[in-house]
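A single protein chain has been removed from this complex, and every other one stays in its place.
Showing chain A:
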Amino acid sequence: MTDPQETPLLEVAGLSVSYLTRTERVRAVRGADLDVRPGEIVALVGESGSGKSTTAHAVLRLLAPNASLDAGTVRFAGRDLAALSERELRTVRGARIGLVPQDPGVALNPVKRIGEQVAEVLRLHGLATRRTAPAAAVEALERAGMPEPAVRARQYPHELSGGMRQRALIAVAIAAGPQLIVADEPTSALDVTVQRRILDHLQHLTEELGTAVLLVTHDLGVAADRAARIAVMSQGRVVESGPARRIIEDPQDAYTRRLLDSAPSLTAVRARPRPTAPPEPGEPDDVLVIAEHLVKDFPLPRGRTVRAVDDVGLTLHRGRTLALVGESGSGKSTTARMILRLVPPTSGRIVFDGEDVTAAGGAALRRLRRRAQLVYQNPYASLDPRFSIGEVITEPLRAFRVGDRASRAARARELLDRVALPAATLERRPAELSGGQRQRVAIARALALEPDLVVCDEPVSALDVSVQAQVLDLLAELQDGTGLAYLFISHDLAVVRQIAHRVAVMKAGRVVETGATGALFGDPAHEYTRELLAAIPGGDARNGAAGARLLEERT
């Protein structure tokens, strides 16, 4: 239904946006060009800091107060939005261009009912009266695929799941029948299976209504699955744009190629060399941790309980990585925290290196703390901002009174070297480091006491894909030739495939399938595992790209 010759609905030309910080003017977007034709899905892809979100928000002129639109035009249906007054813009926002924001957890007003929030956009643009608005809101929710829309309309955001909240936000975006929807990472905060359902629905809905979509995403797999055309942004510029298939199969720009190489969802086979033979279970000195029949109940109001972990058994081997995979709420983090004895199990047994630590306290628990460490998901929150990097890394040593000041400093330098950071980093503060560097520091801290087990709780999901690849490489390298065991928690199967020797799939508190990584990915036995695998974005492109590469090799 899109005619390439058609005049674009949205035409961004020479767009420049800068942010005024305390010390300098940061140019976030430097002359970006972009166009979207009626009814077409265009993906705007880039890493954090590439300016993709700023570009998308500049279309609606929804920029932070310290941002300024320095140059360029944003032509939408014949008008230059960049030159409109705030009052004129208000008639465009919501009515002609809808926005689906990034994080559904915080993008709805917590103190207003869902129906009220959907109705607001209709009321603002005179599309419903006080009397007709509630019914119209329920109808919009229904179109957005909300189950039981009339019930949900009377509920508050905190009573809804993340997927339902995102559907509510989609209802807000489509309610007034806009010609364009700007979707800013609409599903990156959601589980893969929910992500797929939401994107499927958004795609069908916009096809049906003839609405164009500007889809901002960091995930090339998502872009390849959904968009007719892709524009790749780097350092404030659109470095390459064209038909989606062409970008994936025949990238022209070096940056696009790098992005494609590091995207885990598009990498068909693990590039990282991992020992292929699965460890033989049954070799007693190989086993580090055995967890049996772990159960965890959390109390709810009025004396009820919820069972977060239900009869989970795991075995961790020295020098191996076990990945714990599942969606949010599946109990994977709680399981890991029980193994670390950060959360007491309701019942079950944990044996660490032959010693039953289920009820360990005092000195025994402290010994366990020393031998089992944790790397958190968010490197922006897990490092004390007032500590220097040296203090961060040596804190475990100080806590266990290992060595003196000089030997601890030497150890910190050695650890920094192992995680490939310069020694000068010691004196710096966390705020001066990038996300990837911070995660390296967190890994160095976890290794300071030479533990036997490191639990990595979503260690790369807050990082850009190219940085993800580096951190995964580092983790693999640190493990090779040592007896270090990882318990690797992730919702991202594409990442897991690259790092894990064995995988345990969790759903609703239970392990539904366990197996060696290759076997589990190649021949999933459980229905849920198959569903998870199918939900990894970039499926078509992965097969397509692999095919293209095969052709290349033959000719």
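In the analysis below, a contact is a pair of C-beta atoms (placed from the backbone, for glycine too) under 8 Å apart; a residue touches a chain by one contact, two chains touch by 3 or more; residues count from 1.
Everything below uses one rule, namely that contacts and distances are computed from a predicted model.
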* Candidate names "DNA-binding protein", "1,2-phenylacetyl-CoA epoxidase subunit B", "ABC transporter permease" or "Cell division protein FtsX"; UniProt protein name, chain not shown -> "ABC transporter permease"
* From the list A:R30, A:R93, A:H317 or A:H501, which touches the chain that is not on show? -> A:R93
* Structure fact -> Of the candidates A:A13, A:V26 or A:L124, the residue in contact with the absent chain is A:L124
* To do: Among A:I41, A:L81 or A:A107, single out the residue that touches the unshown chain.
  => A:A107
* To do: Decide which residue listed in A:L15, A:A28 or A:V172 touches the omitted chain of the complex.
  => A:V172
* Mind pulling the chain A residues that touch the left-out chain? -> 60, 62, 90-95, 98-99, 101-103, 106-112, 117, 120-121, 124-125, 156, 158-159, 169, 172-173, 301-302
